[in-house]
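All protein chains of the complex are present and in place, except for one that has been dropped.
Every chain is named by a letter (A and B) in the order it is written, and numbering of its residues begins at 1.
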Amino acid sequence: MDQKIGVYICSGCGIGEAIDCQALGSVAEEFSIAKVDHSEMLCGVTGIETINSDIASGAVNCVVIAACSGRVKTGEFCFDPMTVISERLNIREHVAWCQPAGAEDTQMMADDYMRMAITRVQKTTLPKPYLEELDKTVLVIGGGVSGLQAALEAAKADYKVILAEKEASLGGQMLNWYKNTPTQAPYQELSEISVQATIDEVTSNPNITVKTNVTIEKIAGAPGMFDVTFSNGGGTNRIGSIVLAAGWKPYDASKLESLGFGKFPDVITNVQMEEMAKAGAIACPSDGSAPSVVAFIQCAGSRDQDHLPYCSAVCCRVSLKQALYVKEQNEENKAIVFYKDMRTPEQAEEFYKQVQKNGVVFVKTDTSKVTISEGSERKLSIETMDELLGEPIQIEADLVVLATGMQPATLDDPILNLEYRQGPAMPQLKYGFPDSHFICFPYETRRTGIYAAGCVRQPMTASRAANDGTGAALKAIQCVEMASQGKAVHPRAGDMSYPDLFIQRCTQCKRCTEECPFGMYNEDVKGTPLPHPTRCRRCAICMGSCPERIISFNNYSVDMIGSMIKSVNVPDEYDEKPRVIGFICENDAFPSLDMVGINKLNYPPWFRFIPLRCLGSLNLVWIADALSKGIDGIVLFGCKFGDDYQCHFIQGSELANTRMTKIKETLDRLVLESDRIRFEQISIDQYERIPAILEEFTQRLEELGPNPYKGF
Amino acid sequence: METKIPFLEVSDAIVMSGAETLYWCMQCGLCTGTCPWRLVPGEASEQFNVRLVQRMGQLGLEGFESENCLFACTTCRACVDRCPRGVDIIGNIRGMRAMLAEVGTIPPSLKPIAGSLHSQGNPWSGPREKRTEWTEGLDVPAFSADTEYLLFVCCTSCYDIRSRKIAKAVVTSLRAAGISFGIVGAEESCCGESIRKIGDEALFSKLAESNINLYNGKGVKKIIVTSPHCLYTFNNEYPELGGEYEVYHYTEILAQAAAEGKISLSGKMAGEVVMHDPCYLGRHNDIYDAPRNLITSIPGADIKELARNRKNSVCCGGGGGRVWMETKAGERFAELRITEAIESGAKTLVTSCPYCITMLEDSCNVMGKQSELKVMDLSELVAENL
Partner (left out) sequence: MGDENRKILVVGGGISGITAAIEAAEAGAEVTLIERNPYLGGRVTQLNQYFPKLCPPTCGLEINFRRIKQNPKISVYTLAEIESLSGSPGNYQAVLKLNPRYVNDNCTCCGKCSEVCETQIPNPVNYGMDTMPAAYLPHAMAFPFKYVLDPGIVGTEEARKCLDACKYNAIDLDMQPASLNLNVGSVVWATGWDPYEVEKVDYLGFGKYPDVITSVMFERLSAYNGPTGGKIIRPSDGKPVQSIALVQCAGSRDENHLAYCSGICCLASLKHATYLREKNPDSKVYMFYIDIRAMGKYEDFYVKVQSDENVVLTKSKIARVSIDRESGQMLVEGEDIGRSEKVKQLVDLVVLAVGMKPGTASCKPSLDMDYDDFGFVTGSGSSGLIPAGCVKAPMEVAASLQDSTAAALKAISTAMGR
């Protein structure tokens, strides 16, 4: 593409009062551009028409919009991305609204931003999306309620589905259930198990192929082109995307000897209880007699730092249900529930109430401290502190049911057996659950095209698991649809760029293959990265990691940012005008910088901010480039990292921080102070902090004095 | 701490005795927090925790039986109104008391009450034949087939000297309003409200059945009562025993008459009055406006409200059998009401329940406030303004 750059400068919204737009145009004209145009309201009909007719006439094919933030007026400044390169240069929020009007430094800031914007455009090429023949079949792993629903809903939307179940029959855990907790208003009656109806619907759906008695031997490839090999001679299939609905397993009760399991035959788990009820009679294992008093011990293993620190979410409801089984067997029977907190959220409170009305007795206690021993009149004796009474009680029962919790099926089995450089399993969030870390994006995973659903993701009820399967199916469908257009999925949904590697210069250092949060790269035997673009989420963390600078995108590269830095005009040391480059996360900190402007807050005029896709895409060479050019300081604004990280790309800001600890070498070589670099974690809502941070950093730089490399 | 052994069979028996909603309770403690005993110091305040009592009931444990624990409950219904689970807390208390009553272990102070009810049909140890002594000089008509309403006078107002003024004032007022009414007299027994709350189910049944037989035999269709306690029992407990009547508290009848202009009130004794809502008229029977309308129909009368009024009214301390039990001065709910009434600036505290009058006036006197505040039944205020 022969670039013909048009620069369109708006003087509205106070820009014209703050800076000299004509002078800004002259700065643009220092570059090889097709035209500069001025408008008092560029977003108005005339302004837009001018740009569009310039594009239509072929006068320009690249546009630089020097006006407001790229977050606004997106409908107005909207050009065909396949034919036009466009760049939004924000001289409103980032200059006019946060700097004194008419000041020399304000003008210099705008001028630099103009140079940087044109440089960015010059280093950009049109997108060439990764378009391959992709398969859209959805593989659902697990034939429990979640997997069944995922398969069914994907099939209803006309996608081919392969449903793989490791057991001989579909249905999962629910096959062993007698009844379900209430699923319908008024939430008081136990529900019948209806899984068979769903199984019938699945098996009769022409879009669904069911494979039972199979596990996944291996999954190779990437979204749209997974090659999935099944065990047991199940063959290999080409798959587009995957729903992982592998379910849960009960916590190992043999670890609950303190609650009498394994010691007393009449201490059983809720799973055993369910099986007995399903088989038709609840009996004491020791002698087969029908129990007349049954005790339920909640949180048997759950909410216990020595076992499962989390709450298994369903056990309270399960015990309420099973207490009713006890009453159903003989209404004279007694059921006593020992609980820490009764957790019957939402409408399930009505169920709790109903069970109370059935005469079930509840004892609030720390269930991890319950003592179970042999009884005198009945088989077992339970001794504990009744927190409602404020006194210890001892009560005898014929049968004790431990409400054991849930653990994900993925806890010690990768299940997927991915042929990925980063391992065969989906990365876990916590406690073995491959759940999303993002509140706003519950299906977000670190393996593109693979979505967890149901109790493998987090403990949940059966109805919620079914619904969860539906959601995961949507994500699976969405992934293949986006991939087939060469587009990224969340969070850079629609991005058509993808990393291009100049592989001849690769030194097989493996940083990219290790650091990619999404496992995009495999490696060949020598350790050369093998990119799988449909796995890629376009964060460019690999680009930041690469010491050889061989990873580039059509619109984002090490060279591009380096050139932008070089385009900044650095006054000499006698001018007392320091220059600071700010590398700033474009997802959160950059909008936050807009808020600084919108709220008309001020900060020193020495800063030149460069938005990065993710701070993790920061390449250390930029820092070296900047400092050796005489830039006085570097500020980095990234998302919060640590356990509650806010980085959209998992580890980006943390990686950037780690890289900063390594920059010391560079600084030492340049004989520069490490204080010249400042890393700050900024949330999108913390715009008020920004001016203070920048003021304070400016002061520090003044103390350090000018960068001695100025003028070199 | 000694380990307690729950007896779930005992809890079953409590449920059978009437504590039908015992297990509905989720032990949130709102009842205890709401209970007026939290507003005063003393033994009952420390001992009586209505949530904990029900907990002991749920587990069939002992230890709640004393006068200042289980029998502290005045059945004021403040907790029931707020209970998030719809627990009939009074029913549960009654059921637990009934367990004790069955084996004769109610508190000693209540035993003479039960005895008097057995032998004389009233709790005040008054001879049955003197039930109509209060009518002397009033020429109160006897109930007959031509009479529209039976006037049922609460035992308290039949026998207690102070309270007889209420009975008289009601009669005077009803007459002034041109209401057709009559009394039955000595054959009548106590309505049984309090003894049932105390837990003596058998005695209650005996009293109720005797009244029902009497009234049904006389063709009673409509009843005017002087006490909201009687109103509660006639309305809620008699029908299932075969006694179905239209029952009105006298304030309803008089308020209606005033609204229709059938009674003219002079306003000669009017002025600022402050109103105490009896628990049984208000929370138990949902009557809040009739007494207020009746007061405002007196020319020149002005109602001041107590800080805690209507459904937030605080009990006088006389319900649930407490009127016969001793509560130490300084620990009485009535004292709170007297103080609040005086703070309101009004000189007259008006209410419409014989128990409330007894409790409030007693406290007013004990506190030495009788010169600052006059305690009156609303019927008395009406009668004075005729």
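Note that a residue touches a chain if its C-beta (ideal position, glycine included) is under 8 Å from a C-beta of that chain, and two chains touch if they have at least 3 such contacts.
Note that the coordinates shown come from a computational prediction; the quantities given were computed from them, not determined experimentally.
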Worksheet, complete the sentence: Of A:34, A:72 or A:704, the residue touching the omitted chain is A:72
Fill in: Residue among A:139, A:473 or A:672 touching the omitted chain
A:473
Worksheet item: Where the complex has a chain not shown, which of A:94, A:343 or A:511 is the residue touching it?
Response: A:343
Worksheet, complete the sentence: Per the touch rule stated above, subunit B touches the missing chain via residues 26-30, 32-34, 38, 49, 51-52, 81-86, 312
Worksheet, complete the sentence: Across the whole complex, the chain not displayed is touched by subunit A residues 12-14, 41, 43-44, 68, 71-76, 153-154, 156-158, 184-187, 303, 309-313, 341-350, 353, 364, 387-388, 390, 429-431, 433, 435-443, 458-460, 464, 467-468, 470-471, 473-475, 477-478, 481-482, 489-491, 493-494, 587-588, 591, 595, 598-599, 640, 644, 646, 648, 683-688
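Assume only the chains that are shown with their structure count from here on.
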Practice prompt. Compute the distance, rounded to whole Å, between the mean C-alpha positions of subunit A and subunit B.
Written response: 65
Discussion item. For a test of understanding, state which residues of subunit B touch subunit A in their complex under the given definition.
Written reply: 1-6, 8, 11, 15, 23-27, 52, 55-56, 58-59, 61, 85
Discussion item. List the residues on subunit A that touch subunit B in their complex, please.
Written reply: 293, 334, 342, 352-353, 356-362, 364, 383, 386, 388-395
